[in-house]
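A protein chain is absent from this complex, but the other protein chains hold their places.
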Amino acid sequence: MAEAHPVGFQWVMEAKRRGAKVFHVDPRFTRTSAVADAYLPIRAGTDIALLGGVVRYILDNELDFREYVVAYTNAATIVSEEFSDTEDGDGFFSGFDPETGTYVQDSWQYEGHEGSSGSGHTAQERDSAAGLTHESHGAQVGGQTRRDETLQHPRCVYQILKRHFARYTPEMVERVCGISQEKFLELARAWTENSGRDRTGMLVYSVGWTQHSVGVQYIRTGAIIQLLLGNMGRPGGGVMALRGHASIQGSTDIPTLFNLLPGYLPMPHHAEHPTLDEWVDSIRHPGQKGFWGNARSFAASLLKAYWGDAATPENDFCYGYLPRMTGDHGTYQQVLNMIDGKIKGYFLLGQNPAVGSAHGRAQRLGMANLDWLVVRDLFMIESATFWQNGPEVATGEIVPEECRTEVFFLPAASHVEKEGTFTQTQRLLQWREKAVEPPGDARSELWFFYHLGRKLREKLADSPLPRDRALLDLTWDYPTHGPQAEPSAEAVLREINGYDVTTGRPLSGFAEARADGSTAIGCWIYTGVYADGVNQAARRKSRHEQDWVAAEWGWAWPANRRILYNRASADPDGNPWSERKRYVWWDAEKSEWTGYDVPDFEKTKPPSYRPAPGASGTEGIAGDDPFVMQGDGKGWLYAPSGVLDGPLPTHYEPVESPVRNPLYGQQANPTRKMYAHPVNSVNPSPPQEHGQVFPYVFTVSRLTEHHTAGAMSRTVSPLAELQPEMFVEVSPDLAAEVGLTHLGWAHLVSGRAVIEAKVLVTDRLTPLRVDGRIIHQVWLPYHFGFEGLVTGDSANDLFGISLDPNVLIQESKVGTCDVRPGRRPTGPALLDLVADYQRRAGITPGQHAPAVTTDDEGKEHGAS
Amino acid sequence: MLPDPNSLYGPLDPAPEAGYENAPPRMGFFTDTSVCIGCKACEVACKEWNGVPESGLDLLGMSYDNTGALTANSWRHVAFIEQPRPAGHRASPADVLGAPVDVGPDRPVDAGPQFLGMPGAQPPGRGSGAEGRTDFRWLMMSDVCKHCTHAACLDVCPTGSLFRTEFGTVVVQEDICNGCGYCISACPYGVIDQRKDDGRAWKCTLCYDRLGAGMMPACAQACPTESIQYGPLDELRERAAARVGTLHDRGVPEARLYGHDPNDGVGGDGAFFLLLDEPEVYGLPPDPVVTTRDLPKMWKRAGLAALAMAAATVAAFVGGSS
Amino acid sequence: MGVRSWFEGWPVYRQLTGTDPLGRGAAAKSDGSRALTARTDTADSVARSVCPYCAVGCGQRVFVKDGQVSQIEGDPDSPISRGRLCPKGSASKSLVTSPLRQTTVRYRRPYSTQWEGLELDTALDMIADRILAAREQTWEDVDTQGRPLNRTLGISSLGGATLDNEENYLIKKLFTAMGALQIENQARI
Partner (left out) sequence: MTPPGPVGDRFRRFRERLAAEGSHQARVGDDRTSAAGGAETASGAELAHGGDRPNDRDTASGNGAAGSRRGDRPARRTTEASGRRRGRRGGGGEELRVPEAEFTSYYGRPVLKAPVWKWDIAAYLFTGGLAAGSSLLAAGGQLTGRPALRRAGRVTALAAVSASAVFLVKDLGRPARFHHMLRVAKPTSPMSMGTWILTAYGPAAGVAAIAEAAGVLPRHGLLGLAGRVLPPIGHAAGLVAAGTAPALATYTGVLLADTAVPSWHEAYPELPVIFAGSALASGAGVGLLAAPPAQAGPARRMAVAGAALELYGAHRVETRLGLLSEPYRLGRPGRLLRAGRLLTAGGVAGALLGRRSRVVGALSGTALLAASVLTRFGIFYGGVASARDPRYTVVPQRERLEARRSSMDLPPNRAAPPTV
């Protein structure tokens, strides 16, 4: 955290000054470890083994916050007897279909709800990265469930959890992760001692944690621990995701993503949602509790915002205009389609895939086979000059004279040359004031897309074709101002906030959304950002004039609430768990919820309220159900649906690992998304042979001095000089073994590419003893590319494309490679070296590792 | 006006002695390296505010320090030292390879600082082999001009370019400096430096222009963990003493203050530090003394030599008839 | 400047007559030092902004002088950052005023080996034409069972995590209306 979010880290130092203990778990000793109280070196890709060990430690010693767990989580809920755990399936849950490599989730449901899992065919959900839709709303689960409050029933979630993690003993953690038992116990003890009524512990992770084939399950394990210890929804507790871009949270709330519409409404699927009703019901899950009950009003208001007057109840608010998904349209599928020539045009809007995305070579080859490419950025980035200076030009794979891609580079305005809101990592919208005009031809995206839309509509003005109606009926008349006719960002924010169609009055909360077309809301979760016609995101009341929650600085979605599920900071009858951790509580006289933050509960619903049987939607939420977005109002220790690779996190080895999975026969995540495209490949892992061709584990992450793909730091002189060259960190033992010298050169080879880097020999990387073997790990920064003041090879070139099933994010934080001294070959010789490694490793590009590896040790049995 | 007896050496409040009536309290820095996270925000904030030019794009291999030292083009320098030895408050040295070291009751564990910060072939921190590796420690420290009570650079400056400000800080007046270079040899910490193409001497000004406007220096404002604290010097000295006490109580016995003592060789620094190891590990002199301390004796010696010379000449001409 | 006032301005004179006989402070102070001011005081305007780098969302104050950014530093009022910035945030002025920043449209003709210039408006027009052409060639009205698809898989887009919510909104709205489904951003990378 001190590396990539130093200013956020001030609060960790503040806590440390008051005696908090800071534990840092990382494959490499970083600047965070330097000031942490304890550093645990871990083998990259084994976080579930460690956290599973902590769960076992909690359950074994009955250290969970029992009152919280029984009331607020689904620990007591009884699961169907058809369910079978990975302990019995050697790494598989019940319901695995080897043909499609996915699960049928019926057997995971709560007892009595086997039929209504709703997501029977998770293969389709995997392709549509449906996991992302659950970012803000619970998955499909029945409302009424059987519970055993004593937590003794063998099929209650508590016991299933206990059995699932029974083998994650401290010895197993040491064997799998390479962490000494002593250090592991110190961590587990501190975490449990620091939870309960009076104390809370916080789990902080950076987005690198998600870039694993089991990334979502990493976070699930963290959530389970925090639920067991009663840390969720309470001040100083919870799970904090430190995201890497200024408005990455904003870009999933108002998603420039293929599978989502603003407000986490899923993009319609061609087979599932032919009509509006089917689409809305697939969101609302009739009969289910929770706030998603009024999904119809959110959907209707969005369509109304898009198509205005043309959207009427009669034509389902122009639902017909929406494009439909048919499968996986993710960025990596798109890149493979580009290589195959299926894609004509590509827009790059402040993103640099030639360096930032995995498998840099595929990215650049894809872009070389486009008709046209539009790049909008502050600087001349690698993705714009791949045809001129890219590594593939050096190896002869891209010959500028034969590369047909027409490239437009349009300069973009910087953050001080345009006004608008960023949504930072705590869901807080902050308005930026415009300081100066953009220089020369530089323009904001607002300008570019508004005027592009205007031109398209002019060109199609008199087109009779039905497909053009969607563009022509669009509400696209934003007022413009200034010398460059810049569209008004405030007008767009008003539309996002939502307004009453007849009066134009800005709405002040998503409860005002209507399904009859009387309201138009661009993004329902942001409703309230323009409450009372005031730009709440622009509020800048100084911290000196408000309390520590600082509610009048900017605006957090939803409803300016700062800690989600904060109903859980009070006990079932509404009193704070302790004076020290008082946050939100029930005020009996005023009979309403009150506290330091906006209560995450219906204001006047008393803790004693119990829903009538069969009640659904918001009425279905009881007075003691803090997790108002979940189908059963409870925190999920066990996820009957919504997570495609298992209701409980299970340790699988990374896709490329030198070690056989010590816990199960199944080596890697069986439901991972694999691409059998000729450009893609996977290094062999046990039980496959030739694993020794790539003996070392490598991981990549950030430097404090650089930013993502480097375009905003390698071009800025005071930052470039702080970390001027690409380097690789190796332990002294590996340096001795391979013959590397400090500041000498080394080149790293994987199944996809070879890159070179200067060597930094350091004690901050330690060889780990795993399963009786010494495993060496090396670390690389991924910021470098061939443009800018300081250049170097891109570490992400080494990765192949393997994605997590839930949200289709690539595994680019752990892989295997070979490390050799000296610089890499140049020109065509580079391709020969990679090809030689592929031959020796038995890699035939286009093939991928067997999904199922449990038949018996030796024989592979590859599912397609 | 009879100058203060300590005006050349010894504890002193420099601003009044430099002729400022009712000068504001002396301002300075206290840098607590135990909370420094080596992010280098101070280096960048200083460069952005003062327009300090680029100082070279080369990987130095000194852990994450690619700046190298305080120079005319880097007025803040964050030092990184990797030490394979147990930090004061870490768990006892368990073999990181998982096998617990046989920690007998009084086994003399000598995990002393094999790392001597020595140059050359040995990469930093190479003292111990794999089996000897113990819990690791990574020291970081943002170095800066010390703004000494008795500033040798200021004393020796022949043009009056280096001068004492009303805040008690030491600043180079770039409209006066003619690049004679004397201050560069005089600084006992090796801080001030001559800028190659420009010829003049440059160093941290403790943001003299920002102080004038009642603002904090740029580095102190940017520092995310308040490792760099700016304020009245006496207040900082109290805060520092308390902080060292806390650290000692929390099992960090090697925490010590450096440059805080008005009785040290330079009369105490305007920018002092809390370090976690010997000063020289960070590249700081262990016992710096302002050269002006010995100046009176030097002038006496020169006077004697001059007399000897004159006497010799007279003798040469008067004596001897040939 | 009369000779008398020059003489009285001479530091040696001030040493002899003033309170700084050794010439180490008040006497040696130059006119330049006396005229020193902080450029944040003399700025024309201050914009309250947010750092463009990571997602912590540190407050920034952008000082402007004669239409140029003269200083960017932390906003002490922000409850998130308390006026502090990391090295990247502190380098914001160098970012927005970097000489490497592109300020003109660049265009690479197919099969060409170098860049050419292009008018912004012409570029916009050419891009609009190409969108419509690509849309034309790859439009899919309905799937095999006749259910509506309304889309083109011929256009892709990547990017948004560094952009404003308002910009992302217009991008999503326009592409969706255009039937361009394949848009992505850093949230998934």
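Letters A, B and C mark the chains as written, and numbering starts fresh at 1 in each.
Going forward, a residue touches a chain if its C-beta (ideal position, glycine included) is under 8 Å from a C-beta of that chain, and two chains touch if they have at least 3 such contacts.
Treat the numbers as computed from the prediction; the structure is a model and nothing was measured.
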{"item": "Residue among B:Thr31, B:Asn73 or B:Thr291 that touches the chain left out of view", "value": "B:Thr291"}
{"item": "Sole contact to the chain not displayed, among B:Ala23, B:Cys145 or B:Ile192", "value": "B:Ile192"}
{"item": "Selected from B:Asp32, B:Asp155, B:Glu226 or B:Asp269 as touching the chain missing from the view", "value": "B:Asp155"}
{"item": "Positions on chain C where the hidden chain makes contact", "value": "10-12, 15, 22-24, 27-28"}
{"item": "Chain B residues that touch the omitted chain in the full complex", "value": "8, 62, 68-69, 79, 81, 85-89, 91-94, 103, 105-114, 116-120, 122, 124, 126-129, 131-132, 152, 155-161, 176-182, 184-194, 198-201, 244, 248-254, 256-258, 260-261, 277-278, 280-288, 291-292, 294-295, 297-299, 301-310, 312-322"}
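Keep in mind that, in the parts below, only the chains that are shown with their structure count from here on.
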{"item": "Chain centre separation in whole Å, for chain C relative to chain B (CA means)", "value": "35"}
{"item": "Whole-Å gap between the CA centroids of chain A and chain C", "value": "26"}
{"item": "For chain C, residues contacting two or more additional chains", "value": "72, 76, 84-91, 94"}
{"item": "Touching two or more other chains - residues of chain B", "value": "39-41, 43-44, 48, 224, 226"}
{"item": "Contacting residues of chain A [partner chain B, same complex]", "value": "2, 6-7, 9-10, 13, 16-17, 29, 31-35, 37-39, 41, 174, 178-183, 186, 703-705, 717-725, 727, 731-733, 735, 742-743, 758, 760-764, 766-769, 774, 789-790"}
{"item": "Of all residues in chain B, those that touch chain A in their complex", "value": "34-41, 43-44, 47-48, 54-59, 61, 63-64, 66-67, 82, 84, 89-91, 94-100, 123-126, 129-130, 133, 135-140, 224-226"}
{"item": "Contact set on chain C toward chain A in their complex", "value": "45, 47-59, 62, 64, 67-69, 72, 75-82, 84-92, 94-96, 98, 100-115, 118, 120, 123-134, 137-139, 141, 143, 145, 147-189"}
